[in-house]
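Only one protein chain is missing; all other protein chains are in place.
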Amino acid sequence: MLARIGVTSIDALFDEIEPALKTADFSEIDDGVDEMTMLAEMASRARRDETGPCFTGAGCYDHHIPAAVWDIAARGEFMTAYTPYQAEASQGTLQLIYEYQTMITALTALTVSNASVYDGGSALGEAVLMAVRANRRHPSMKTDGPRRVAVAGACHPHYVDAAATITRNQGIELVSTGTSGGRASLDALADMTGERAPVAVVVQQPNFFGLMEPVDEIADWASANGALVIAVVNPTSLAILRPPGEWGANGADIACGDGQPLGIPMASGGPSFGFMCTRESHVRQLPGRLVGRTVDRDNRPGFTLTLQAREQHIRRGKARSNICTNQGLLVTAATIYLAMMGPTGLARIATRCHERTRELLRTLVGIEGVATRFGGPFFHEQVIDVGQDADRVAGDLAARGIVGGLPLGRYFPELRDCLLVCATEKRTDDDIARFGDALEQVLHG
Amino acid sequence: MLARIGVTSIDALFDEIEPALKTADFSEIDDGVDEMTMLAEMASRARRDETGPCFTGAGCYDHHIPAAVWDIAARGEFMTAYTPYQAEASQGTLQLIYEYQTMITALTALTVSNASVYDGGSALGEAVLMAVRANRRHPSMKTDGPRRVAVAGACHPHYVDAAATITRNQGIELVSTGTSGGRASLDALADMTGERAPVAVVVQQPNFFGLMEPVDEIADWASANGALVIAVVNPTSLAILRPPGEWGANGADIACGDGQPLGIPMASGGPSFGFMCTRESHVRQLPGRLVGRTVDRDNRPGFTLTLQAREQHIRRGKARSNICTNQGLLVTAATIYLAMMGPTGLARIATRCHERTRELLRTLVGIEGVATRFGGPFFHEQVIDVGQDADRVAGDLAARGIVGGLPLGRYFPELRDCLLVCATEKRTDDDIARFGDALEQVLHG
Amino acid sequence: MTPGDTIFDIGSPGRRASAQYPAAGDVSDLPTSCLRTQPPGLPEVSELQAVRHYTNLSARNFSIDTQFYPLGSCTMKYNPRGAHRAASLPGFSNRHPLAPASASQGFLACLHDLQETLKQVTGMAAVSLTPMAGAQGEFAGVAMIRAWHDARGDAGRREILVPTAAHGTNPATAVMCGYQVREVAVAEDGDVDVAALKEALGERTAGIMLTNPSTCGVFERRIREIADAVHTAGGLLYYDGANLNAILGNVRPGDMGFDVLHMNLHKTFATPHGGGGPGSGPVGVAERLVPHLPTPFVVRDGDAYRWVEGDEMPGSIGRLSAFMGNAGILLRALAYARMLGREGMRRVAEYATLNANYLMARLADAGFELAYPERRASHEFIITFRNEAKTLGVTAMDFAKRLLDFGFHAPTTYFPLLVPECFLIEPTETETKAELDAFVDAMVRIRAEAEADPERVRTAPHTLPVSRLDDVKAARELDLTHVRSPT
Partner (left out) sequence: MTPGDTIFDIGSPGRRASAQYPAAGDVSDLPTSCLRTQPPGLPEVSELQAVRHYTNLSARNFSIDTQFYPLGSCTMKYNPRGAHRAASLPGFSNRHPLAPASASQGFLACLHDLQETLKQVTGMAAVSLTPMAGAQGEFAGVAMIRAWHDARGDAGRREILVPTAAHGTNPATAVMCGYQVREVAVAEDGDVDVAALKEALGERTAGIMLTNPSTCGVFERRIREIADAVHTAGGLLYYDGANLNAILGNVRPGDMGFDVLHMNLHKTFATPHGGGGPGSGPVGVAERLVPHLPTPFVVRDGDAYRWVEGDEMPGSIGRLSAFMGNAGILLRALAYARMLGREGMRRVAEYATLNANYLMARLADAGFELAYPERRASHEFIITFRNEAKTLGVTAMDFAKRLLDFGFHAPTTYFPLLVPECFLIEPTETETKAELDAFVDAMVRIRAEAEADPERVRTAPHTLPVSRLDDVKAARELDLTHVRSPT
C-alpha cells in the first residue's frame, strides 16, 4: 500500500505536520490489554456497584425490559448504521422512526414528534427555545428584556438546571411559580402578567414529587394569557393519565420528557433519549430530525428524512438547534418496547407501578417516625419524611444494599429529612419488606 | 376461524380423542407468570450458584469467549432456523458448516468432518460404532463373540461410560489397558492379540489426567495389529500439539472430542457439541450430517447437505446412526470463534493455558502436603495429591468460592486424595493466589 | 459478499483479531515430538471481517424470526427470548458441570422442578433429563425396554414394531439398540392398521414405538386398544413425544397406556432449532422402568438436591453423555413452562390445533387435496400434490421451492413416506391468521402458475441467493472442505 501511495513509511504520511507538534510521548497512557483482561477489570468494578432493589426514581426508573427488546435493538444492522442520510439504504431505521413518531404522538395526543433529542433535561431546554421561537407575537418579544418562561409547580430540578444552561445565552429566564403542598401555586402563576408575562409555561405531570399538578387550570391560564404550554411527562404514565394534547381546553403546545422508562436500562442515566412532540402548526420550529413517508420512482411507499432545512447541516447558523447526533438506538429499543407492550400492556405497567408504590408507602409509613410529606393523588413516586437527615439515611440504606430514594435536601433545604421514593412493577413484596426492614434498622438501629 | 373450520368451539377440534383420555386436570402445575417474574426467580437461583474462579477442567474449560461470538451466533437468522433441508433458503447455515468442516479438519489433520454430534462422550460412542462398521475385515467380525475395542491409557471415565451405554447393545465391549504412571500401559496393549485383538484402539491426548500419551507408539501398534485408531482430542490443544492425522506412521482413523473449548460457555456441560473427523475413505461410515459444495442451475457455487443416504430420514433402520437434531448453534459459535482466533490466536490460548497451569502447580505444590501425582509433560491439567480426602477438600474449597478441581476417588479409589486441576488463560495471578490461600486454609486450617 | 466466498477466501496471512490474543506462554518444556510442526489452516481475518462475514451469512437463512416456517413434525414456533435470557444468566452459564453439589443448589433445584413438571405433563412416574435430543431420548427409551426384558430374563424378544409412517429415528433407534424392526401398516384413515398390528404381535415383540398424534397429523383413536394388545403380548409401548405440542396440557401419554416416552423439549418447550440443534429429549417412564433410567438425574433429600448416578442405580442403562445432557436447554424449558403455567400449556395445544385446522380448511376450500379429508387435523396435516404431479408435471418439491420465492419456508416434503408427493404442514400456535391467509394466497398463486407456466415453478426458486442446487453433483463430486489455493 505504501508503494502505491509513493512513500516508504507511514510516518511520511504525517509529513505535513510540523515536528514540534509531534513531541508528545503519551507515556502516561498504559499499554493496551486484550478483551479478556479489559472485561475482567471492568467486571470487577461493575460488581462493586451491584446493589439490591432500587427504590429511587426521580426521572430514571427500574422497569422490566423484555428480553426481546435489546436482542433486536442490538442487531448490527440497527446498531452500526449511521444517521439515515442515504434513505434507500436505511429504510429499516427510517421506518422504525416513523413508527416511533406515531407511537409517541399517540401517547402524548399531539400530532408531530421528532426523532429524539438527547434526554429529558435537554429536551426541556430545546422545548423552551422552541416555544420562544414559536410565540413570536408575544409582547415580550418586542422588548429588549429577557423572555420569561414560567415553571409551574415542581419540575425536576435537574431538568430546570439543564434548560437554564441551554437557554441562558439567548436571553431567556426561567421563573418558578413555587409550590404549595408539593404542587404549583396557581396564585403565583396568576400574578405573572403584564411585564412579567411568560412566553411559555412549563409544567411536569406527574411532577417531581410524583404528584398530580392541576394541569387543566395551568394550561387554560396559559392560553388565556398568550403563553404556550410545555408539558414534561413520563411516557409510562401516559398509558393511563390524560395526555398533554388534552390538557385544558386547547391542550399543551409542546410535550417533552425522557424515554428511559420505555425499555432503556437505568445505566447511570444514559444513554436514554429525549422526546419532543408538538402541534402540526409548529412543526417547522421543532428541532431535530423528522421522518416522513413518501414514494419512490415506482410509486412504492418509502421513508426519508424530511424538512431538513430546519437542521444545522443545511441551515447552519440559522438552524433550529445545533443537534446532529441524537439517541437513535435508544429510540429503536423504545419502539420495540412499545410495540410489545401495546396499549394494554403499558397500562398494566402503569397501574402496577401505582399499586406497588401504594404498597411501599403502606410499609414505610408503618415505621415509627416516617410519614408521607404531601397528600393527594400520586403516580408512582412520593416524598416521605424520615425525621432525620435523609442524606445520611440514604447512605446507610445503600450500605445495606438498598437504593432507597433520593434525599431532597440538596434541592429544597426544607426537605432535608425527606426522601423521594418510587416502586416500579419490578418491586416484589419481598423487596418492599427488605426496604422496610432496612429503614427500620437505619432509623431505630 | 372456527366458522371457517365449521365448528363452534376449540374443544370440538379434539373430538376424535376419547373423553376418558381427557380427564387429567394438571392441577399440580402452577399458574403461569410473566417474563419479569420468571426471570427474577431464575436469577435468584442462578445467583446461588455463582462462584469465584474455576480450576476444574475434566472435559469442560473456562476459556474467554470473545463478545462478538455470541452476539453473532445468537442472531435470529442462525438461532431460529431449522436444519438446512431447504438448501436454497439455508445458505447461511450451510456455508458456515462447510467452513466449520474445513476448520476442524485443519485442526485434526484429517480430511472429512461431519456437522457435529451431541457431545464428546457420545461422539466417542459413535466413533466406536463407526470403527466397527469400517473395520469389516477384522477377524473378530466373523465370530459370534463381542467386538473388543481397547481403551489405551487414561480416557475420560464419563466418555468411556457414555460410549459403553451407546455401544453395548450391539455386542461391543470396551476394554481398558490400564495405566501406569498416569499413562497407557504399552505392555498391556501388546498383550491384546489373537482372540483378544481389538477392532479399534481409543486414545485420548492429552489424556484425562492432562498428560501426554505415547500416541505414536499406540497408533503404530494398532495399525500393525489391524485395529483402527480413534483419537479423543481437545481442540484448543491442537493449535500446538501434533494432530491425530499425524500420529504414528499412518495417522489416526477417527478423531473426536468436544467442541466446548471453542467459544462455548461451560453452562453445566451442555449444550456443547461433539466433533468427528475421519479419512475420506471412511466418509460413508461417518454418522451425522455433511455439507458439500456444489453449483446451482446458473453454475454459481452453493452449499447443500450431501450423502444423506447415510442418515435415518432416508435410510431408516439401515442408517449409520439415529442422530437427527445435532448441536448446530454451538457449531456456529465455534466457527465464529475459530475465525476470530485464527492459527496464531488459538496457539496463544493453548500456550497461555499451559503457562498458567505451570504457575498454578508452582503455587499449589508450595503448600505443605501437596504434590503433583504424575510426572512428565502435561497440557493444561494435572493431578495433585492433597494428602486428605479430596472430595471433602473440594467441598470446603467451594464453600470458599473456589471451584478447585475434580476429586478423583469416585473414579479411581487409589486417587482418593487427588484433585484434577486446570488453569485456563482466564486465570490471573490473583485467582491462583486465592486458590492457594483457600487450599492452605482448608488443609491446614 | 460474493456468493461462495468463504472466510478462507477473505483472509490474508497475518491478519488477526488481536484484541482476542492473550499473552503467549512458554511451552519449551513440552517435548518437540508432541508438538505440531505446521500451524493449522484456520482463517486469518480481523474481528470486523469475522463479524461482517457471519452477519452477512446469517442473512442467507430463512428463520422463524424472519419468516413463516410451517415445517411439519418440527414445531417451528416462536420461542420466547426470555427463556434464552434465563438460561444465559451468569450463574448458570459459568457453572462448571462438575462443581460440587453444595455449590450447585440453584441449578439442581431447576432440574428437579423440570423433572416434576414433565412428570405432571406426561403422566409418567419418573423423568431423566439427560438425553440430548429426541433421537437420544428414543435410544434411552428403547434401551430401557431392552434392559427391562433382559432383567426379567425374557431375552427372546428381538423385535420392535414401528408404523410405516414413523419418523426415521424410530427404526434407526431400534437397530442401535440391537433390535430388528418390523413395520406395521397405516390404514386409509391415517390410524395404525390395528388388525395388522395384532397380527404382528407375539413372543418376539419387545415393544412398539408410536407417535400420537402421529406423523400423519391425526390422533390415533384406538390407542388404548393398541396398548392393551401390546401389553397382553408382553411388549412395552414407547411414545415418541415429538408431537406433544398438539396435546400439551390437555391429554397425557401416560393415560394412553405408554410405558416410556421422550419429549422433544426443543419442539414443545422453547428452544429455537439453531440451524440443526441443540435439542433435548428427556425420557419419562412408568413405575416399572424407573430402575433403568439413564443417569444422572436429580433427587431431593430434605432441603438439599443431589445427583443420582453410578452405583446407586445398578439397573440404569448408564450414562449418555460426558456430563448431564443439554443443561441450557433444560433451563429454557423450565423458564418456558413457568411462564405458560397450566393454562398456558393448555392454550399451546388449543391454538396449535386451531391454526392447523383453519389452514387445512382453507387449503381444502382452495382445492388442494388432503391426505385424510375425513379427519381432524391435530397440530399438523398433510396435503398431496399427486394430481398436480401427474397432470402438470409439477411436484411437491417444485411447490416447495417456489414457496421460498414468496417468502415462506416450505412445509416438510415427502414425509411421511407413505403419502406420495406430500406436504406435512404445521403452522404452530404462534402464527397469526393473517400469516396463514397469506400462505394460502401464495399456494393458490403457485398453483395458477403451475397451470399457466409450469416451467417457472419447476425452476424455482428465482429470488434467493442461489437457484436450485445440484444435489447429484454434491454427492458425486464430494467437496466437503475448502482447499486453499497455494500462496
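Every chain is named by a letter (A, B and C) in the order it is written, and numbering of its residues begins at 1.
Methods note: contacts are C-beta pairs under 8 Å (C-beta built on N, C-alpha and C of every residue); 3 or more make two chains touch, one makes a residue touch a chain.
All values derive from a computational prediction rather than experimental measurement.
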Could you tell me which shown chains are touched by the chain that is not displayed? A, B, C
Residue of A:Ala154, A:Leu329 or A:Val386 touching the missing chain in the full complex: A:Leu329
Which of A:Leu2, A:Met141 or A:Ala433 contacts the chain that the document leaves out: A:Leu2
Sole residue of A:Gly178, A:Gly292 or A:Gly409 that reaches the chain not shown, by the stated touch rule: A:Gly292
Among A:Met341, A:Ile367, A:Cys418 or A:Leu439, contact with the omitted chain is made only by A:Met341
Which subunit C residues touch the hidden chain? 1, 10, 12, 15, 19, 46-49, 51-52, 55-56, 59, 64-67, 78, 80-82, 339, 407, 430-432, 434
Interface residues of subunit B toward the undisplayed chain are 34-37, 66-68, 71, 76-77
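By our rule, only the chains that are shown with their structure count from here on.
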By CA centroid distance, what chain is farthest from subunit B? A
How many Å are there between the centre of subunit B and the centre of subunit C, using C-alpha atoms for each centre? 21
Mean-CA-position distance for subunit B and subunit A (Å): 50
Where subunit B touches two or more other chains, by residue: 35, 39, 64, 66, 71, 74-76, 425
Multi-chain contact residues (two or more partners), subunit C: 19-23, 51, 55, 80, 82, 84-85
